[in-house]
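Pasting a structure here, questions to come.
Note that one protein chain is taken out, while the other chains of the complex remain in position.
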Amino acid sequence: MTTIGVGLIGTGYMGKCHALAWNAVRPVFGDGPRPRLVHLAEVTADLAARRADEFGFERSTDDWRVLIADPEVEVVSVTTPNAFHAEMAIAALAAGKHVWCEKPMAVALADAERMAAAARASGRVTALGYNYIQNPVIRHIRTLIGEGAIGEVNHVRFEMDEDFMADPAAPFYWKSEASSGYGALDDFGVHPLSLIQFLFGGISRVMAQLCMPYADRPGGDGGRRRVETWDIASVLLELTNGASGVMALNRSAWGRKGRIAMQVFGSRGTIAYDQERMNEFQLYAVEGRASEHGFRTVLTAPVHEPYDRFIPAPGHGLGFNELKIIECHELLRAIRGEAAQIVGFDKGLEIERAVHAMARSHHAGRWVEV
Amino acid sequence: MTTIGVGLIGTGYMGKCHALAWNAVRPVFGDGPRPRLVHLAEVTADLAARRADEFGFERSTDDWRVLIADPEVEVVSVTTPNAFHAEMAIAALAAGKHVWCEKPMAVALADAERMAAAARASGRVTALGYNYIQNPVIRHIRTLIGEGAIGEVNHVRFEMDEDFMADPAAPFYWKSEASSGYGALDDFGVHPLSLIQFLFGGISRVMAQLCMPYADRPGGDGGRRRVETWDIASVLLELTNGASGVMALNRSAWGRKGRIAMQVFGSRGTIAYDQERMNEFQLYAVEGRASEHGFRTVLTAPVHEPYDRFIPAPGHGLGFNELKIIECHELLRAIRGEAAQIVGFDKGLEIERAVHAMARSHHAGRWVEV
Amino acid sequence: MTTIGVGLIGTGYMGKCHALAWNAVRPVFGDGPRPRLVHLAEVTADLAARRADEFGFERSTDDWRVLIADPEVEVVSVTTPNAFHAEMAIAALAAGKHVWCEKPMAVALADAERMAAAARASGRVTALGYNYIQNPVIRHIRTLIGEGAIGEVNHVRFEMDEDFMADPAAPFYWKSEASSGYGALDDFGVHPLSLIQFLFGGISRVMAQLCMPYADRPGGDGGRRRVETWDIASVLLELTNGASGVMALNRSAWGRKGRIAMQVFGSRGTIAYDQERMNEFQLYAVEGRASEHGFRTVLTAPVHEPYDRFIPAPGHGLGFNELKIIECHELLRAIRGEAAQIVGFDKGLEIERAVHAMARSHHAGRWVEV
Partner (left out) sequence: MTTIGVGLIGTGYMGKCHALAWNAVRPVFGDGPRPRLVHLAEVTADLAARRADEFGFERSTDDWRVLIADPEVEVVSVTTPNAFHAEMAIAALAAGKHVWCEKPMAVALADAERMAAAARASGRVTALGYNYIQNPVIRHIRTLIGEGAIGEVNHVRFEMDEDFMADPAAPFYWKSEASSGYGALDDFGVHPLSLIQFLFGGISRVMAQLCMPYADRPGGDGGRRRVETWDIASVLLELTNGASGVMALNRSAWGRKGRIAMQVFGSRGTIAYDQERMNEFQLYAVEGRASEHGFRTVLTAPVHEPYDRFIPAPGHGLGFNELKIIECHELLRAIRGEAAQIVGFDKGLEIERAVHAMARSHHAGRWVEV
């Protein structure tokens, strides 16, 4: 396999991110098949043509089914709004394509289950866009934990906070509609959950509290419209490895822009990380004499793979978009049958199940098994 | 009243801290009665005499009842182990003394209730050692919240972490015994709870998860002894003001030494603080144009009262011990009948009630009203 | 002009960085000519062919003169060792190509002067690889300074520190040879000087101190070899705008990986920045009441152009390589005759002159005019 035909559905935030990754993956890594950018789909033919020109795709369409039917397309990036993921991904799998789908899998758990079933049935590779696990820093943290650098992990804390819902004067829009999901829980929670899965494995029990900081918002008609989703979610966790945890989410957190903060406590040390400073992590390891104990700020370096594929010098920093390039490379590795670090639809479904269990625990006011 | 006679029971960590405060309060503030250091009690006559000499007390005793009976003692500092607080404080109040008692009030809720009742009956001033609320930074944060600087508060997060229980190889000692209390919940939780009370008022509902990172520890006899307290506690909160919250406590958190981190989210901004950097706080206020929005690191300054009583220049920093001097001054203000920021036994009892409600919620696996 | 033919000479650290930029610039910005990757040159035909395949170039050669003679090549990236810059750049200009040359221009000032003369004579666009000025954060800082956000700038401090020369046990290599230049002064100094030029304009007087932390290093033969370059340089500055400054450079600074720290002091505020956290800057502006004054940590956001071309959400972070994409886009703008922020050979020569004046001031032990 020297080339691989790529189709891209959707060219918004994540669509562009996929396009950049497809363009960069081969120059960065220098291995694997060369992506051939075959087909791009958008909602109008004009927009599709314009984006195809910008992103370097050969042809474009306003009908995603045409793209999926294109025999030269071997892998499909699905980056449309969440409500469309299931239909598109299942269709692509049915057409024998590999699928790279943005997170979350779907709004309804039943849809996620259908996607996972379709993936299993197809024998094709699926990958969800949980790009934070691709950060060389996060990968190295997993290595450290696996080596026992901080002993046995007994407690974890995850926070994810942004402020795009923080302004009470901002008008009601679809993120406040019940049809979009629970709110912070699925909009945000899946990211920390992907990190928990990557670093520690599964979750056994959850107990959540969902909150609405603003009960209503300005409607389009000069009146007020009642908010139907929860912008804040706080969750108590029990992991399958026996550790306890807390996950706190807030998409109304003024001043937080891309915060995904984690603290991992072990019997021999502690690791801390914040996505807003994604090129460093904090390590406290109990070694040497006490008078020099302290959290070490470790900067990303070539020794933290695959940082070296981007930059040969330490401390120069990767960007958010470059995580997507690594994710793309992992997808290609999986397609070639190599071991790869991706969240397939099967593992994605576990994340969805945790989210829905959390919602149930909120309404029940008690612990729920995942 | 030009002088006030002081008695001090106990000279350990907090006992010395009280002694330093009694020596410093008048030179720092330059007002109020001059403390006359009259009587000091310790477990042996020899130790009592030595500490009296060091701390500048006129006389000493190995019988705290003698101290309480001393007619020249007008206010008594109780800094002994928690199990003794109730008996000593109640006796002192009965003898007509004002009482400055270290936190927590007592191990058993019934004892705390008896203390509050005794305080009410006595008409004397009581103050508990919740010194973190005395930090000029915390006081200023309260002012900011009261002014609406961050709008209406809708969510809070508190963490308190230290690592003195983090080493699994450390031998079993009394902090792992059930007789000492629940563990992190009362050992630590009362501090964030004092801040919550000071900044926001009361708590209405709680849901806690208590965890033991280490099931047993080395006993004195070469064997292992089963741990009876929970070093980790995570709590979901509902405040009486309608805000939701999370409180996460860990006294096995390697690398954390005196961390009391809080995040306060409001409709117009966010405030963050960490006791390990107690001379600064972070403020994000939505004002001015977006391109310069960011968390401001505000350093303590004379404008943050009563920092100016210690140092006339900003950014030079107060120490932990100096919070106790401010607390001592507030106590003296209360004794003089002036408005003062202290946690009396009545308000301390509310904190105890919250702690015990948390423990009940853990065992019940559901929300508990405070 | 719908496409532009690109030639790349050299594929090391910066060569790959150029290749990534040429691949990404059109998908990211969506405007300008589409780069057509025509020709790549390396030292051996085999390496050249391999890299051409990886980076997506149509053809390759082991003779850079062949690349320059290629009529389909319209712009040439020169990323070879510094000693080759002058010869290659001048040849490319003579062949009518635009030139994108890595920094520093040349080792000898005479070579830099010849390059500038060639650029002027050619009428072609030249750009030097001073990518740090392309950071949206740095651009926004320039905007702020221009708007008077911190008043009149009266003092600046720049530090650039890395640790690749910090190990005294590391063997002697070419960076310790006099033929490589002065050491930190040209290896590092040109970066802060590019920032000074971009933000403030020129430098009028300098006074430098050059230091060798290690007089000799292990030679290849088991003996020691005398070091001929200065790994540390400290410089007092007078800027043409009247401000004073300090520039401190150290390529033997253990623990510093990519630090370029700057502090800009003005009559109304202060701005601070550190390249190791390249997605944020610190702003202290004198406004509002004093009790909330503090340095604001401003995270990069779409409002800081052209961050929005990469990511529509704030606080997600660009990487070092992405600065090169912006630089590439500026180069293309200049080629199209639009206003662009690049350091052409004329402005690059000013930087070189400052470096050489610093070296002279060190030897003379007195101030030197630039």
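Order of writing sets the labels: A, B and C. Residues in every chain begin at 1.
As a working rule, a contact is a pair of C-beta atoms (placed from the backbone, for glycine too) under 8 Å apart; a residue touches a chain by one contact, two chains touch by 3 or more.
This structure is a prediction, so every number in the text was calculated from the model and none was measured.
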- Task: Pick out which of C:266, C:302, C:315 or C:348 touches the chain that's been left out of the picture.
- Result: C:266
- Touch with the missing chain holds, among A:298, A:328, A:342 or A:359, for A:298
- Task: Write down which of B:46, B:63, B:177 or B:276 is the residue touching the left-out chain.
- Result: B:276
- Can you work out which residue in C:142, C:155, C:336 or C:353 touches the chain that's missing from view? C:155
- Task: Go through subunit A and note every residue touching the omitted chain.
- Result: 140, 144, 149, 280, 283, 285, 287-288, 290-299, 301, 303-304
- Query: For subunit B, which residues touch the unseen chain?
  - Reply: 13, 16-17, 19-20, 23-24, 26-28, 30, 34, 54-56, 162, 164, 256-259, 276-279, 299, 301, 310-322
- Query: Residue-wise, where is subunit C in contact with the chain that is not depicted?
  - Reply: 150-151, 154-155, 157, 159, 166-168, 207, 209, 211, 213-214, 232, 234, 236, 238, 244-246, 248, 250, 252-256, 263, 265-270, 284, 286, 293-295, 365-367
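Here is the rule we go by: only the chains that are shown with their structure count from here on.
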- Innermost chain, where centres are averages of C-alpha coordinates: A
- Message: Measuring centre to centre with CA averages, how many angstrom lie between subunit A and subunit C?
- Response: 34
- Do you know which subunit A residues sit against two or more other chains? 256
